[in-house]
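See below for the structure under consideration.
Complex shown without one protein chain; remaining protein chains in place.
Lettered A, B and C in written order, each chain numbered from 1.
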Amino acid sequence: MRQVIDVVALNVILVVFLIVCALVVERTKDLISAVIIFSAYSLMMSVLWLVLKTPDVALTEAAIGAGVTTIILIAVIGRTKRYEK
Amino acid sequence: MKDQVLKTIARIITPFIQLYGIFIILNGHISPGGGFAGGTMIGTSLILYTLVFGVDQAKRKFSEKASAFAESGGIILYILIGVIGIVVAGHFLANKGAGFDMGTPGSLWSAGMIPLLMIAIGIKVASTFITIFHTLIEVKDA
Amino acid sequence: MKKIIRLLLFAGLLGVLVINIMNMPAILSVDAPSYNDSIDHYLEHGVEETGATSIISAILADYRSFDTLGETIVLFTAIIALLSVLKVGDSTRKEG
Partner (left out) sequence: MTFLQPIIDHINYLGAAILFVIGLATVVNHTNLIKKILGINIMGTGVFLFFIAIGNVTSGVPPIIDPDQPDQLFINPLPSVFILTGIVVVVSITVYSLSLVIRMHETYGSIDQEEIARMMAEEADHD
């Protein structure tokens, strides 16, 4: 029983963290900072998917969302402009 | 880049990342993972190589021709495995009916065509990500 | 003014979503509507029909392998589009 309560508490904490991360990405003017926070968001998302018992999606999200998407976005920001407005 | 520490560490760590990616691909039918996750890991190791050693040396290791070959080759391998199903069993992508070796469930050599399809997807995904990265960071002279 | 209207629209959308979500079943069991007959078939006969013990791989590469072929073609189309946007424009500029 205690273990079930702990898993639910971890689930709630992770969802709150995700919402805070999404809001910070929405507010940040520096695009590099926004992308790094988005990478942390993806990593927390893959931890949440481990909590929800889908290890396949967690592996794929950790590799694609936190790895490749971040690198590609930073490469494009390096070629264009860094600051919004 | 001239950082010696970064170069040494990257040279040591790249084969291990690739080995782990191959492990994920080949164990896709008995454990979590599969072609997409493993292929992305291999692509990420090549991206690391590009970031440390520069685009020119990375293109010598993994040229555009090789990457074009791997991209089309992945899909063609997938379709060829499906066509074996048409020829032998009468419908596209047949597994058990097409006479693939099923093996004992739970061992590495089992599940017929599923590991072959995973290998095809892995080749395709790895070469796709490295091509995307090379194309996006290439600065033109014009 | 425009910003306030936008904010109200987003709040309305969130309200509609939350009202609908609160009517969904909270704790999902085997009786939930999403846990239907096809999934029972996959879980019971998956190992003997495909030989793979990981049911997700069995669905991905055997039962629904045509879907996966479409997915690889989506990736292929994305990279063709990328190359045609970034590489083809180059050669035309050099000629002109």
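Brief remarks follow.
Heads up, the rule we're going with is that a contact is a pair of C-beta atoms (placed from the backbone, for glycine too) under 8 Å apart; a residue touches a chain by one contact, two chains touch by 3 or more.
This one's a predicted model, so the numbers in the text were calculated from it and none came from an experiment.
Hidden chain, full complex: it touches shown chains A, B, C.
Although one chain is not displayed, subunit A still touches it through residues 4, 8, 11-12, 15, 18-19, 22-23, 25-26, 31, 34-35, 38, 41-42, 45, 48-49, 52-57, 60-61, 64-65, 68-69, 72-73, 76-77, 79-81, 84-85. Touching residues on subunit C toward the chain that is not drawn are 6, 10, 13-14, 17-18, 21-22, 24, 26-30, 32, 34-35, 38-39, 42-43, 46-47, 53-56, 59-60, 64, 67-68, 71, 74-75, 77-79, 81-82, 85-86, 89.
Summarising the interface, subunit B meets the missing chain with residues 30-32, 34, 36, 105-106, 125, 132, 135-136.
Here, only the chains that are shown with their structure count from here on.
Subunit A and subunit B have CA centres that are 25 Å apart. Computed centre separation for the pair subunit A/subunit C is 18 angstrom, with centres defined by C-alpha atoms.
Taking the mean of the C-alpha atoms as each chain's centre, subunit B and subunit C sit 21 Å apart. Of all residues in subunit A, those that touch two or more other chains are 56. For subunit B, residues touching at least two other chains, in rising order: 32, 34, 132, 136. On the side of subunit B, the complex with subunit C involves touching residues 28-32, 34, 71, 74-75, 78-79, 82, 92-93, 95-96, 102-103, 105-106, 110-114, 117-118, 121, 124-125, 128, 131-132, 135-136, 138, 140, 142. Taken together, the subunit C residues at the contact with subunit B in this complex read 47-54, 56-58, 60-62, 65-66, 68-69, 72-73, 75-76, 78-79, 82-83, 86-87, 90, 93-94. Those residues of subunit B that touch subunit A in the shared complex are 24, 32-34, 36-37, 40-41, 43-44, 47, 129, 132-133, 136-137, 139.
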